[in-house]
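Have a look at this one before I ask anything.
Every protein chain of the complex appears in place save one, which is left out.
Chain naming follows the written order as A, B, C, D and E, and within any one chain the residues start at number 1.
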Amino acid sequence: MPKDEAGVLSEIKRNYILKKLKEGKRGDGRSPESFREISITTNYVPRSAGSAYVKLGRTKVVAGIKIESGEPFPDTPNQGVLTTNVELLPMAFPTFEAGPPNEGSIEIARVVDRGIRESKMIDLESLVIEPAKKVWIVFADIDVIDFDGNLIDACTLAVVSALKSAVVPGSTEGGKDFALPVRSLPISVTMVKIGDELVADPDLEEEQLSTARITVTTTADEHIRAMQKGDTGYFTLDEIRKAIKLSSDIGRQIREKHFK
Amino acid sequence: MPKDEAGVLSEIKRNYILKKLKEGKRGDGRSPESFREISITTNYVPRSAGSAYVKLGRTKVVAGIKIESGEPFPDTPNQGVLTTNVELLPMAFPTFEAGPPNEGSIEIARVVDRGIRESKMIDLESLVIEPAKKVWIVFADIDVIDFDGNLIDACTLAVVSALKSAVVPGSTEGGKDFALPVRSLPISVTMVKIGDELVADPDLEEEQLSTARITVTTTADEHIRAMQKGDTGYFTLDEIRKAIKLSSDIGRQIREKHFK
Amino acid sequence: MPKDEAGVLSEIKRNYILKKLKEGKRGDGRSPESFREISITTNYVPRSAGSAYVKLGRTKVVAGIKIESGEPFPDTPNQGVLTTNVELLPMAFPTFEAGPPNEGSIEIARVVDRGIRESKMIDLESLVIEPAKKVWIVFADIDVIDFDGNLIDACTLAVVSALKSAVVPGSTEGGKDFALPVRSLPISVTMVKIGDELVADPDLEEEQLSTARITVTTTADEHIRAMQKGDTGYFTLDEIRKAIKLSSDIGRQIREKHFK
Amino acid sequence: MGTASDIKLIDENGLRIDGRSPTELRPLKIETDVLERADGSAFIEWGGNKILVAVYGPREAYPKHTQDIEKAVVKARYNMSAFSVDERKRPGPDRRSVEISKVISEALSAAVMVEQFPRAQIDVFIEVLQADAGTRIAGLTASSVALAAAGIPMRDMVVGCAAGKVDGKIVLDLGKEEDNFGQADLPMGILAKSGKIVLMQMDGDLSQEEFDQATALIMDATKRIYDIQREALAGKYRALALERGGE
Amino acid sequence: MGTASDIKLIDENGLRIDGRSPTELRPLKIETDVLERADGSAFIEWGGNKILVAVYGPREAYPKHTQDIEKAVVKARYNMSAFSVDERKRPGPDRRSVEISKVISEALSAAVMVEQFPRAQIDVFIEVLQADAGTRIAGLTASSVALAAAGIPMRDMVVGCAAGKVDGKIVLDLGKEEDNFGQADLPMGILAKSGKIVLMQMDGDLSQEEFDQATALIMDATKRIYDIQREALAGKYRALALERGGE
Partner (left out) sequence: MGTASDIKLIDENGLRIDGRSPTELRPLKIETDVLERADGSAFIEWGGNKILVAVYGPREAYPKHTQDIEKAVVKARYNMSAFSVDERKRPGPDRRSVEISKVISEALSAAVMVEQFPRAQIDVFIEVLQADAGTRIAGLTASSVALAAAGIPMRDMVVGCAAGKVDGKIVLDLGKEEDNFGQADLPMGILAKSGKIVLMQMDGDLSQEEFDQATALIMDATKRIYDIQREALAGKYRALALERGGE
């Protein structure tokens, strides 16, 4: 993750944030377990098959879905295909550079993809046009346009919202258009460790101070579908259990508030 | 466009050229509206489908045409395909580097291509072997081997000459070889602005002094088929009108002298 | 070829080696014409179609063969396909870098490939499943894992050993598995020129001191199948004749010792 | 330009396929300061185009050999989102976007007071979220606003506008079907106050008289677009459209 | 995780498809100093995995802008040989191996005393010669040994180990069929003495109770794997397996 524009946080700011955190307070007044404000606008790019503009605090991403017919993978002839791609656009942060995906954007895309895939959100079996020959390919592309921390959760929210509202263009293949069949709503929750504290939905400053990151993606049944530990620090097993519990709780809240 | 080997023109040279231009004279004695000597040798690479070696003053390029059967684009199943590519070979200038096309060579290739395509020079509809399945693919490749300014016009001349002389290898697909069907002769004319003067067919020194470039491609009916303004300077509308008029005139002259 | 970790051999070491060579002695006690110890372990990667781990002195390489069905080249519809690739893994030497093949690894792969191809070691005609449509593609990949000179010979030994032990998975195409049909055993012998001396199978230090390299690949009939001169020095015709003679002799010895 | 087609693009009343008169622009909205990180930003909706522009700079040009000791380098990067067009676009620059980036960079350079910032670079990132016809002139128009919003000194605003030929008539600001099936397209970039031309491309078939008609339409529309740019900079619609979905 | 299948992965006696009990590791062997050039190396055979690891460094980080003025950068490169998997793999990194390289780099950074080597880089090259399930944890386990063999000061050894869910049961160290047709995989990297978790990924479907069962299995196996690492470093099996073919 990038540092701020100077490359580092000032020592004074760092100490201040750490001191407040020990008292259970965060720079913007949030509790350690709470998310920043979430705003989701679906059908943001109306000519795509599905889309969503998501603000998570000051982090902003746009997800767009394209659905085209094509060949299935040889080893899954009876399934549609889902691919997830994240672009860290250079407009989003001073040090982001144009070019092919780097290890940062690849990790984000793969963790987001894993959450969707393992929760079996999309019924890929229902996306077959002609077995072994022609299936629907679902392209989920995410543009990061403004960066203030916690991209994994912002991107997951955006893709899930976009997929949930997506329409398969069945009419182009002689059938009818139909809503993309969605079976579950994976929500990812990311926490970072600052000093010995865990905080959810870190902003950029908090990411810069943190030593370790953990993402837990759950479904409504409160089962874990994907996890990813990041960064060069460590977690104890208890910390991970706490993160799982919290992910489950926050996932429920987000599902209730934003996906009813 | 590259500067000379030292990277800049000397101040003295610059002032001299500017002063002469105000008197309507150019370094090599040309009038502002005139082209350098043009020499065209077709059938230069006899084993290609068509080819031409063109000298425009000291700028030298070689165009070669290859015509192969292949699939049409899905959105134009009843047309052959034309692709144009320009290679700024490192042999042509000290600062040209080997490697994939850069924005300079891409712009040249696209402006050249636009002139040919929009003038409907090649009857692409007549290049269908089997509709939606098999068409003739026309590859127009241009090697820039010696660089002294005004590549767009030199490349257009070379490609037009090479296409005009090209033969489609119909016998490889069970038919007869036939001349590539050509319906018009687009000629591009490039002018640059030096101080407040417009000069046609700039050489390298003039390109280095100029602030803006305009290319106008016309056909025998004196219609405009493609235009491209380049560089960080500006033109007034009157200057552009003048450039269009001149392109039309010079185009007619070149057509008469070199394509009768 | 890379220098040692400091980038150069010390002057003292260089003079010592040169002096010994004039007396017909090499740093490790070998005669100028002799190879380092060769050790070959086939079936090293049991799940591949064929494989070999080869040690040539302290140079270590692993070759693995994959055989898959695919389309033949249009100009050889009645032949299987063989491709050879060499990876100079960054683990093998401090200055080797990850990334696409460079001119060094490309040259090695092409010389190795040439030896196998020109000796007609593999009966490619017998690798056709359905003429013009489906043939066996033989991928020979070589990982260089530890580098101490003379990669061409080490890689040739590894590929030849791996191919010789390879099995074509005919059962995946409705037939039976069968041993890859091998008709000859090409052996490459590389010599370098240090001062005026020729030495076979150079180690890294000797490569650093040498001015020219020659590889001669022969088959059991003592015919030459491939040659490659490398490096910026020269050979006289007599030196090349000597190298050919020696290659023939050493090839015979290696065939007898390691391929009976 | 377009393929021949049976589609009638102008009806018996002289109205266009989307109901516009020949001299009418598509609906056009611009907002500024829509992003937090960028030094300046703008969001433009023009017909079905939705384009976001962010400006960073002036900052030291990097790598060093790209520095100009006399002036700032203005570097626009025009990019289409994977989901911005009918068929999913593979990420990364293609030849078309490289060319558009070049001509937009050059047009903006003519407007920015580049001589005030030797050795610097000014980055203009243009992201097409939804593409209708005319993305380059919409992107150019928004870029100019984003530069001004970033406080970068400019000698004039750049207005992007296009005219074209449809069913043999010269009309302003081609829509998508007009672009696909029309006979000429002439996108221009104009300095708002001086009328100087800093971007111009053309493809299709225009007589010299038709060219004059087309530029007359464009010059006239320039004023209207410039007014919208100025209103955007006055902050009237700040960050509303970016938050809003739909077309 | 895997595709649904009719294959029965656990039999009526609770034994797995390869005959193991739920808490049993696949056969595991590690050797050190198998390469001459590298500063440290290790070869691991774990089930059908054959993985070679070489360590170079600490050496000056290059290019310069990658240097950290406070500590060494540990850079693992996980790579699969073209012949390591069923279908020939095209050389070069794919998205999967980029991600694995990243999480292994981070896990090793937590164990190495990086603060002792500011501005330096420690390279860990992981080459998968034959891949069975669990290459990343096998590569991680061997990397830790290779780092120690290179004499690089470490605060603890990193042990890689995985558990998963197969036929609804939690089992240790998934084999290939279990990986293909199971319901969850949980690879972890653990500091051997402190039990701290430095790598963790999961995909599939686990309840919180199942997660606890899985981590209990892993934590228990950590000790056994750590013993094997220490024996390898004690030099008992130096450079034997690397020379030997077969599975």
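Quick notes on this structure:
The rule is simple: a residue touches a chain if its C-beta (ideal position, glycine included) is under 8 Å from a C-beta of that chain, and two chains touch if they have at least 3 such contacts.
Remember, it's a predicted structure, so these values are computed and weren't measured experimentally.
Judged over the whole assembly, touch between the missing chain and the shown ones holds for B, C. The hidden chain makes contact, of the residues C:35, C:96 or C:235, with C:235. Checked against the full complex, the candidates B:21, B:65, B:82 or B:189 give a single residue touching the omitted chain, namely B:65. Across the entire complex, the residue among B:9, B:129 or B:145 in touch with the chain not shown is B:145.
One of B:43, B:102, B:171 or B:253 touches the chain omitted from the figure, and that residue is B:43. Interface residues of chain B facing the missing partner chain: 39, 41-48, 51, 53, 55, 58, 60, 62, 64-66, 68, 85, 87, 89-94, 98-100, 139, 141, 143, 145-148. Hidden from this view is one chain, which touches chain C at 76, 101, 103, 106-107, 109-110, 114, 117-118, 214, 222-237, 240-241, 244-245, 248.
Convention: only the chains that are shown with their structure count from here on.
Each step here moves to a touching chain, and the least such steps from chain B to chain E number 3. Common neighbours of chain D and chain E, by the contact definition above: A. Put simply, chain A has to spin 120° for its C-alpha atoms to lie on chain B, with the angle rounded to a multiple of 5. Centre-to-centre separation of chain B and chain C, using mean CA positions: 49 Å.
For the pair chain B and chain D, the distance between C-alpha centroids works out to 27 Å.
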